[in-house]
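With one protein chain withheld, the remaining protein chains of the complex are depicted in position.
Residue numbering begins at 1 within each chain, and the chains themselves are lettered A, B and C in the order written.
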Amino acid sequence: MPREKIDLEQDIEYLSILNEKGEIDEDLEPDMKDDLLLDLHRAMLFGRRFDERMLNLQRGGKMGTFAPIKGQEAAQLGAVACLQDEDWLVPSFRETAAEIWRGKRPENILLAYAGFSEGGVIPKGINNLPAAIPVGTQTLHAAGIGYGIKFKGKKQVVMTFFGDGATSEGDFHEALNFAGVFNTPTIFVCQNNQWAISINRAHQTRSKTLAQKAIAYGIPGIQVDGNDVLAVYAAAKEAVERARNGEGPTFIECVTYRMSVHTTADDPKRYRSDEEVEKWEKRDPISRFQKYLKKKDLLSDEEIEEIESEIKEEIKKIVKGWEKKKKELEGRVDMFEGTFAELPAYLVEQKEEFESELPEKTEKPEEPEEPEADEESEE
Amino acid sequence: MPREKIDLEQDIEYLSILNEKGEIDEDLEPDMKDDLLLDLHRAMLFGRRFDERMLNLQRGGKMGTFAPIKGQEAAQLGAVACLQDEDWLVPSFRETAAEIWRGKRPENILLAYAGFSEGGVIPKGINNLPAAIPVGTQTLHAAGIGYGIKFKGKKQVVMTFFGDGATSEGDFHEALNFAGVFNTPTIFVCQNNQWAISINRAHQTRSKTLAQKAIAYGIPGIQVDGNDVLAVYAAAKEAVERARNGEGPTFIECVTYRMSVHTTADDPKRYRSDEEVEKWEKRDPISRFQKYLKKKDLLSDEEIEEIESEIKEEIKKIVKGWEKKKKELEGRVDMFEGTFAELPAYLVEQKEEFESELPEKTEKPEEPEEPEADEESEE
Amino acid sequence: MAKLTMVQAINLALHQEMEKDEDVVVLGEDVGVDGGVFRVTDGLIDKFGEERVMDTPLAESGITGFSIGMAIYGLKPVCEMQFSGFGYMAMHQLEAHAARMRARSGGRFHVPMVIRMPYGGGVKALEHHSESREAYWAHTPGLKMVIPSTPRNARALLVSAIRDPDPVVFYEPKSSYRAFREEVPEGEETIPIGQSEIVREGEDLTLISYGAMMRPTLEAAEILEEEDGVQCEVIDLMTISPIDDSKFTESAKKTGRVVLVHEAPRSFGPGAEIIARLVEKSFLYLEAPIRRVTGYDVVIPLFQREFDYLPSAERIVRAARETLDF
Partner (left out) sequence: MAKLTMVQAINLALHQEMEKDEDVVVLGEDVGVDGGVFRVTDGLIDKFGEERVMDTPLAESGITGFSIGMAIYGLKPVCEMQFSGFGYMAMHQLEAHAARMRARSGGRFHVPMVIRMPYGGGVKALEHHSESREAYWAHTPGLKMVIPSTPRNARALLVSAIRDPDPVVFYEPKSSYRAFREEVPEGEETIPIGQSEIVREGEDLTLISYGAMMRPTLEAAEILEEEDGVQCEVIDLMTISPIDDSKFTESAKKTGRVVLVHEAPRSFGPGAEIIARLVEKSFLYLEAPIRRVTGYDVVIPLFQREFDYLPSAERIVRAARETLDF
C-alpha cells in the first residue's frame, strides 16, 4: 500500500536542429534531397510573398478578410512536405502555403477570400479538405478519415492543422481521444503561434507545453521549433512513418509565431508589444533556412533574387487571372444548387421565387456611416 | 539545437493505504477522529443498504430506473468527508451516498426516481447541485462555482464527481482547462468504476491512467485505490487544502468498480464476466474498512449487527414516508410554474388551456404489448 | 412477412444494408457488444465484426465529427446518439460540416451519413430522455430530418436514409419501439425521403402528425368517426424536412379544417411551419383556425406527470370538435 510515482511510459521531447543563426546539429540533420530542400525554400518564399500580396489586396478593398501566415511558413510546409499526394490534408484557416503545396490553386484562394464560393471547389485527385473556420472542429474529421484509411486497408495518412487556441476546444480533446482509441493514422499538427487573436498562449492553458497534452490520450507527443523547417520535417517524418506502419496518431506542437495580424480585421497593437514581435522576427524561419542552404552551397544571393522575381511574376499572373475570373463570375447566382445531391421541391420553389425577383437581386444597402477597421467581422 | 526530454515538473502518483486484506500502511494512515471513521462506516453501510432497497423497489415497479452505487461507497464518501457544510457538491447521477452525506433527504431521492420533480428540490443552506444526467456537463459548473468562490473571496471549495466515461467528453476537457487557467478551488473526482455502461475503461481512452490527464492542464493529478476509503480521504484532504489555500484545482482518479448494473435498465451479463465481478467483490470497500475498524477496536461484530438493524429500521421509515408523500403528490400538476421567476403570458395561456382539459389529464395509453427490461430507457 | 416491432424492423434494415454495402458502418455508445441500450443494433457486431460495428468513447460531438470524416472518405456511417436529448452536443458538427461540406467543396466531398436518435416521451425515463426537438434539425439547411411512425415505415425510411448521399437525422419514437408489431416484408422496401402519406381518408377534417403521435392521432380519428360520425383525413408526414406539403395542403382544400399534433414544444415548433404552408397554399379554403395539439412550452415533466404534457387522443378529439364547431 504505497504512495509511488506511476511510470507513464512516455516522455515529451523538444526538437530543434537549425537555430536562428543558421547553425545546424549534424547528428539530427534529416536526410533530405537537395530538390526537396530547394522546393521547400521556394514554397516558403512564395507563401510569404503571396501573403503580403493578399494583405495589400485586402487593404485596397479588393478582397475580404483573411488570416495571414507570415512567420509560420516552416511550421506548415515542413509538415506537409512529408505527405504523399494520396495522403490527406485537413487544414484550419491559416494554412495557405500548405494548401498550395498540396495542389490548391492560389487563384482559388483569392476567389474564396473575395467571397466567391467557386474558390472553395476542390478538384478530384487533390485530397485536401476545405478550410475549416470553426476552431478545432476539423480535427475530428481527420480522426474519421484516418479510420476510413485503416478500414480500407490503404497506406495513406491524414494530417490536420490547428492553432494553440484550438487545443482548448472540446472537439480537439474528443478527436485525439478517438484517434488514440481507434489507432488511426492521423498526424495532429498544432501551429502554436503564441496567440489566439488577443489571447496569449500562457492564458490559453496552464500546461507548460501543448505537446504534453498527448499524454492525456496515451499517444506520442513532441514539441519542435516551428521556425526550424528541418526540425518540423524530421518530427513530421517520424509521425508519418509511424502512421503508415499502423502505429497510430501523433501530436506535434510547432512553436512558432504569428508575425502579422490575426486577420485583416485585427489590430495586434491592442494586446502585444512591438518588442515581442521584433524578438520573433529575429527567429524568422526563411532567413535561417536560407543561411543553411547557402552554407550547403545550394543557394546563392543571386539565385534568391531570381526566385524572388519569378515569384513576383507568378503572383502578378495569378492576380490577373483572378481579376478576370471575378469579372466572369460577377452577378452569377450560386445559392440553391450544391446543398444536396438533388434539388428538393421546396428549394426549386424558392429558386423560382428568387428568379422572379432577379431585377433587384443585386440591391445593396447604403454603406455604413463610419466604417472602421474592426467593423469587419473577425477571421 | 538538441533533442531532449522536457521536464514537465509534475508526476502522477498512485496512493493506497488500506489494502483488501485490511492491512494498513502506518506511514500513510491519515489522522482522522474516531467519530469520523465511524460516521463514514455507517454512511457506507447505509449507502449499500439503501441502494439494495431502491433496487427492489424498482424491480417491484414502485420506482423508475436509477444508477446503483454498490462498490463505490468509499470513492464518493471518502471524498465528500473532506468537505465543510458551506462547501459545494456538484454530483453526476451516481453519488447517492455522497448526496445523503451532504444533507440530501433519502426520501427526496426516492421521490425523484419515482418521477416526482418535488424530489429534486434542494433546501436552502445545502450547497448541493441537483444530479446532472448529461455526462460530463456538470464539471464546467464546478469550475464556474469555483470562480464565484474566488471572486467573492470566500474560503469555500467545490467538489464535482463524474465517471471514467465522462473523461471522454469535451466538457470535461474544457472544465479542467478553465479551472487550471483561472486557478479555481475545484476538486475533480473521477469515479473510475471501469465501465461506462458496456464500454470498458481500456476502450474509453488509450491513456494508461485517467489521472495523467491532469498533465494536459498543468494541474495536480493523483490515482488512488477508490475502494480504500482512507486513501480517498487522504488524497481529497490534500486537494481540498490546496484549494482552500488558493492553490487551485486537483484531479483525483478513484479506481473502483461498479459492482451492480449500470442502471436498472441494464444487463451487464451482455458485456462483462462474472469472474471480473467476483474479483472485485473481494476488494469490497466496506468489508475492508470494517476489518480496519475492528483492528482499531472501534467496532465489533455485535455493533455492526446493531448498526445494520438500525439502518434497516431507518430505511423502512424512509420508504413509508415516501409512500405517504407519493399519495399526497399524486394528481398534482407541476409543469408551468418554476421555469421562470415569473410565469410569462404565453405560459399562462397554455396553463389555462391545460386546466380546461383537466378531466382527461391523467389519461395513460395502454401498456406496451411485450415489456422487456431493456425497453426502459437507460440511466 | 414477419410481424416485427420497430426495434426489430430497424435492426433488420441495418442488417440488410450492411450485408448489401460493406461501406455501411455503425457506431456509437454501446451499439456493439451491448447491442444498443434499446437493442436496436443487437447482433450486428457478431455478424459484421467490431471494424464495422464500433463501440465508441462517450462523446457525441466526437461520434458525429468522426462519422463526418469517415463519410468524406467514402464510408456510409450510421451513428447513434444514445438519446436525442444528448444530440445537441453534436449540433455544431452537423450544422457547420455535415450540412455544408458538399456545397463548401463544390461537390467534391459529400457526407452520406445517418444520425439515429431515439426521441420522445412516454417510457418513464429520466430527465433529458424524453425530448422532442426535431425542429432544431428541420430548421438547419443542409440536413434532412426523418421520423417514422411504424415498424414498416421505420425500416423502409432507414434504408432510404442510409442510401441517401446527404446527411439524414433519423429520430426514432422510442415509445413505439416495442409498443406494437407490424408485418414487415423480408424483401427490400424503401420510402422516398420527402414524401408524406395519407394513412386514412376523410372529407370532414384533416389531422396531421408524425412519429409517436400518430397513434393517439389515429385513435382520435376512430373516436371521431364512432362518436361524431366525422370522417378524418389523417396524414403522416414521415419526413419533417424537406417537408412534403403537397398532400396536407390538398387535403385542407378538401376539408377546410385542420388539427395538427406533435409532442415537441408548441412555440417555434414543427406545427408552425405546417400552418404557414397551409396559409400560403390553402388560404382560401380554410374554414377554421388550425389547432395545434402539442407539448407545452416547458421542459417535459418527469415521468409521473409526462402524460400531462404529451398530447392524448382526448386532447386531439376536443381540438377537432372545436375546429368542426367553429
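Assume a residue touches a chain if its C-beta (ideal position, glycine included) is under 8 Å from a C-beta of that chain, and two chains touch if they have at least 3 such contacts.
Here the structure is a predicted model, which means the values were calculated and not measured.
Engineer: Who does the absent chain touch among those shown?
Structural biologist: Contacts of the omitted chain with visible chains: A, B, C.
Engineer: Which one touches the absent chain: C:I63, C:V114, C:A135 or C:A313?
Structural biologist: C:A135
Engineer: With respect to the chain omitted from the figure, which of A:G165, A:G180 or A:P249 is a touching residue?
Structural biologist: Hidden-chain contact among the options goes to A:G165.
Engineer: Among C:M91, C:I198 or C:I223, which one touches the chain that has been omitted from the display?
Structural biologist: Here the residue in touch with the unshown chain is C:M91.
Engineer: Check each of A:L40, A:V135 or A:C254 against the chain that is not shown and name the one that touches it.
Structural biologist: Within the whole complex, the residue contacting the unshown chain is A:V135.
Engineer: Determine and list the subunit A residues touching the chain excluded from the picture.
Structural biologist: 64-65, 93, 112, 114-117, 133-136, 165-166, 168-170, 196-199, 203-205, 265-266, 270-271, 329-330, 332-336, 339, 346-347, 350, 354, 357, 360-365, 368-372, 374-379
Engineer: Contact with the hidden chain only, please: which subunit B residues?
Structural biologist: These residues touch the chain not displayed: 88, 90, 117-118, 120-124, 129-130, 132, 134, 137, 139-149, 151-152, 170-171, 174-175, 177-178, 181-182, 338-341, 344-347.
Engineer: Please output the residues of subunit C touching the missing chain, sorted low to high.
Structural biologist: Against the missing chain, subunit C presents residues 85-86, 88-89, 91-92, 95-96, 99-100, 103-104, 127-128, 133, 135-136, 138-142, 241, 243, 264-265, 267-273, 275-276, 279-280, 283, 286, 288-292, 297-299.
Everything below uses one rule, namely that only the chains that are shown with their structure count from here on.
Engineer: Would you kindly tell me how far, in whole Å, the mean C-alpha position of subunit C lies from that of subunit A?
Structural biologist: Taking the average C-alpha coordinate of subunit A and of subunit C, the gap between them is 40 Å.
Engineer: Find the geometric centre of each of subunit A and subunit B from their Cα atoms only, then give the gap between the two centres in Å, rounded to an integer.
Structural biologist: Between these chains, centre-to-centre, one finds 43 Å.
Engineer: Cα centroid separation between subunit B and subunit C, in whole Å?
Structural biologist: 35
Engineer: Indicate the residues of subunit A shared as contacts by at least two other chains.
Structural biologist: Residue numbers touching two or more other chains: 170-171, 174, 177, 181.
Engineer: So which stretches of subunit C touch two or more other chains?
Structural biologist: Those would be 56-57, 59, 61-62.
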